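This is the structure I want to talk about, given as structure tokens.
Removed: one protein chain of the complex. Kept in place: all other protein chains.
Labels run A, B, C and D following the written order; every chain starts at residue 1.
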Amino acid sequence: AGGPAEAATKTSFKVAWTIYAGWMPWGYAVDQGIVKKWADKYGISIDMVQMNDYIESINQYTAGSLDGVLAANMDALTIPAVGGVDTTSLINGDFSNGNDGILMKTGKTVADLKGAKVNLVELSVSHYLLARALESASLSERDVKTVNTSDADFIAAYGTGDVQAMVAWNPALSDLKTRKDANLVFDSSKIPGEIIDIAIVNTATLKDNPALGKALVGAWFEVLSIMQKNDAAGIAARTAMAKASGTDLAGYESQLATTRMFYTPAEAVAFTKSPQLPETMKRVRDFSFSHGLLGNGAKSADVVGMEFPGGVVVGDPKNIKLRFDLTFVEMAAAGKL
Amino acid sequence: MATLRVENLWMEYGAQTVLERVNLDVADGAFCALVGASGCGKSTFLRLLLSQERPTRGTILMDGQPLPQDPGPDRGVVFQRYSVFPHLNAVQNVALALEIARAPGLGRLFGKARRAALSEAEVMLADVGLGHACGHYPAELSGGMQQRLAIAQALARKPRILLLDEPFGALDPGTRTQMHGLISRLWRETGMTVFMVTHDIREAFALGTRVLVFDKTRHDPQAPGAYGATITYDLPVDRSTSKVPSASEEKSAP
Amino acid sequence: MATLRVENLWMEYGAQTVLERVNLDVADGAFCALVGASGCGKSTFLRLLLSQERPTRGTILMDGQPLPQDPGPDRGVVFQRYSVFPHLNAVQNVALALEIARAPGLGRLFGKARRAALSEAEVMLADVGLGHACGHYPAELSGGMQQRLAIAQALARKPRILLLDEPFGALDPGTRTQMHGLISRLWRETGMTVFMVTHDIREAFALGTRVLVFDKTRHDPQAPGAYGATITYDLPVDRSTSKVPSASEEKSAP
Amino acid sequence: MRRLINLRPSRQGTFFLGALPFAIVLVIYFVFSSLRLAENPADKLMPAFSTMGEAIVRVAAEPEQRSGTIVLWADTGASLVRLALGLGIATAIGLVFGILNGLIVYARVTLAPFVGVLSMVPPMALLPILFIMLGLEETSKVALIVIGVAPYLMRDLALRVEELPGEQLVKAQTLGASTWVIVARVVLPQILPRLIDGLRLSLGPAWLFLIAAEAIASTEGLGYRIFLMRRYMAMDVILPYVAWITFLAAISDWVLVQISRRAFGWAHLGRGA
Partner (left out) sequence: MRRLINLRPSRQGTFFLGALPFAIVLVIYFVFSSLRLAENPADKLMPAFSTMGEAIVRVAAEPEQRSGTIVLWADTGASLVRLALGLGIATAIGLVFGILNGLIVYARVTLAPFVGVLSMVPPMALLPILFIMLGLEETSKVALIVIGVAPYLMRDLALRVEELPGEQLVKAQTLGASTWVIVARVVLPQILPRLIDGLRLSLGPAWLFLIAAEAIASTEGLGYRIFLMRRYMAMDVILPYVAWITFLAAISDWVLVQISRRAFGWAHLGRGA
């Protein structure tokens, strides 16, 4: 398959997106021809494919059949970067600010999790959230029993007597919160900025084809500027996104409320430049290492290097595989796209 | 052991009439030999006597009562094919008949009773000349051997009426004579009523007390299926004066 | 149309010896009738002549050459069972033989050629008395009708050697006489070499130019499978002086 | 007393008895649904029939704003095309290799162990590799159906070919038939009815694989919609979709039976014939 390996200059690219509150603008951008408009502007074509299975989209990217994909920061590190695919985070789109949460049926606080069985998607950002929650109550993962549960079945699973606690994300989370037997004991708003949704592309492809970066970033911020407004166009955009994600406007807006979107390039730049980002990624990396996610043979947490704006490097500087790059967002901020 | 009365029997398969206006009265202990052209409906007639199929018209009375609607142990049968059970070896096939007779609930005997049934079955197999093939499965037997096995199995249950569909067609003259002797003996001993389809007229007259000839009386060359066969001749055999050579004489014919 | 020579033939199934030391020389155009007790190995012998199975020892020569390793159109056969194709009706079954002969590549004729084959097949079916059953599938035919269909099918290909395994066993005397006539005529016309297994000694002598009797010469009562059968008698039939009644006379016997 | 095995119900009896289990299931659903809804009117798991009715009208009669298509028909069309392609290819493969493996010993010893092992590989576990080899578009969805169904058809048909009486093959040879003619005129026509039986038994698995493939990468299709709705547990849409899929599969099954009856009458001429 014509993967990014044979990079060089090419004119058609394939980027996958999956259904998630913070990523619905991409679908709208495709439907409205905004992606095509920007691609045409730079003389390329971009095929934005929708996939249902989030993990499969990242695997496809890692295997080389996609040029870019939307991912959570932790998954960008543990799958493509660890898999030797030099990856650039093009856009820090948003972070989860309550989109992920821990629910308990009887307990009221994180401390009540001690000894409980927790249903969650193991080795995902939910797992990370759980680890951070336990940490905040001076507990460790040994104090709970995790049960791997498919995200498609959160709601059905919670309805059974076998679930005591669950880590879930939206849209299931907001649905579950309305249940009488669901107490939210912790959510991602307690660790703001740690669960980040990013658009990643293959570094070599991007280097050889800066047009791809320009077109994606340009399209993204154009959609955001439309949907952000409360005028007719904005409401229409949000309604369309709601429909595409299988809910209605109110439902979608409640999901957006717990998603901290960076609506302008400036906000994204500020977040990416802040010294908190390397710290966050270090934490994520340590969590990943302790769970064997940096490759089963990894000797230390430092095997994979990550580069941040301003030349900050975390991990092995000779093996940098994940780069937070601001070139294109800064161009957008400067209105140069 | 049972009388049989057939009244105005018709059998049709769709548009094809196979049997028509068949009337018959058979006394207790008769030995009826059925002969007739191939495809004229002899096997069909046996299937009707067996309650395997239902006549389109007419009635069959057994001992004055309408025939039971199901086949049962009162009427034993040896079919032209598929008469033995492929998953049981020869002795098990015969013993099955004894097991069902003695344990109608489970259909299975255990321990001493089972061993007794098996050794009785071996004796019956020896009677039909299969003493050496007790352990063989039907697939390992020749055509004639399968047919003899089927006969042993049907006789094991000592039915009141025995229906035989060309039972000796695949046997060599020696074995056939032996089987004639066996059937005659058992018929005399048990007094059962026998219906036997055969193509061997000699055999029909040698064994039967009555020979029933099936044939069509009407024929429409344009529609060969329009008319059915019926019993055209019903010949009583007076054994003392019969001029037909008896089956055992046949052996020395050539 | 072909000579056949069998030299010191043995056939064993595992520990069971079925045939042993069979030697035979058959002239071109002979009509061999094979008789012998049920289960003695007659069908097995035909399977060997057909190349369906390989002898454990010994050789078979056809026209002086080793028998081809595969069955072929030089040797036609009518088996005891499974001889016709259940998915073709009677006329299609016979026409198939013609179609394969005339279009060996596709095995299928079209248009006029196909219609010609079908009407030839109908004539052949009429020859065996199945003219009215052309459109019937084998499952709709009686046992004897299936057997006649198989004969028509085998003859359609005009083989040099014809192997018949109890072909007339399931036929009524009338039809049987007709079939005897048919086979005799075709045998004389084509000059083919015929091997026919039969249990009817009369039939063997009436049709055959030679009667081969299969039997065991040695017997071990402890191990019935230890010894096989062989050809114990090889009787030439001199038709002019034969005292056995001919097949057509038999009809009027009773 | 008559034996159970000899009893035959009347025409009406047949219809009534056949409808009975369906009626029972509907009643059970209605009872449990009512109980749950009495407790929690917003219960999503077992929506009332009326709620489902509304959902059906929404997906089956009202065009979607965005694309202007009617969701249910668009989904159905997309899924049926994939299914037909997948089953068609699987049938062709199954037929060719089934006959080959059943008839020709050399083919059997070469392919049968491999096909046997292949049929044991859980296809879902290899989906990533499949998507990478065949792309994210239609090809890989069709391929998953083929991979899921073909080995079964192949093995089943091979078993059936092996069951043909050896006498038939010998007989055909004595009529002068080459291997090819035997295949075309003896083997193929006799296993076609069985192929239809095999296809009928494969319809369930085929839908399963289709749904699995659509759940991973797709933008329309019945499986896609079910998967999308599962996130919200919108059973008012899911259940009618499941019923619709079941109906489509049952109709296909019925059509196959009719084809078999019409085209292969000889195979239905009665037991053991």
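Basically, a residue touches a chain if its C-beta (ideal position, glycine included) is under 8 Å from a C-beta of that chain, and two chains touch if they have at least 3 such contacts.
From a predicted model like this one, the values you see are computed outputs, not experimental measurements.
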Query raised in the report: In the full complex, which of D:Met52, D:Leu175 or D:Ala212 touches the chain missing from this view?
Result: D:Ala212
Query raised in the report: Which one touches the absent chain: D:Thr76, D:Thr91, D:Ser140 or D:Gln173?
Result: D:Gln173
Report task. Please give every residue of chain A in contact with the chain that is not shown. Result -> 5, 55, 58-59, 62-64, 75, 78-79, 82-85, 119, 121-124, 141-142, 145-150, 153, 155-157, 159-163, 293, 295-297
**Report entry** Touch residues of chain C, complete complex, unshown partner
**Finding:** 69-70, 82
Query - Hidden partner interface residues of chain D, rising order - result: 3-5, 7-9, 13-14, 17-18, 20-22, 45-46, 103-106, 109-114, 116-117, 119-126, 128-129, 132, 151-152, 155-156, 159, 162-169, 173, 178-179, 182, 197, 201, 203-205, 207-208, 211-212, 223, 226, 230, 233, 235, 238, 241-242, 245-246, 249-250, 253, 270-272
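As a convention for this text, only the chains that are shown with their structure count from here on.
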Query - Residues of chain B whose C-beta touches two or more other chains - result: none
Requested in this report: Provide the list of chain A residues touching at least two other chains, using ranges where the numbers run on.
Outcome: none
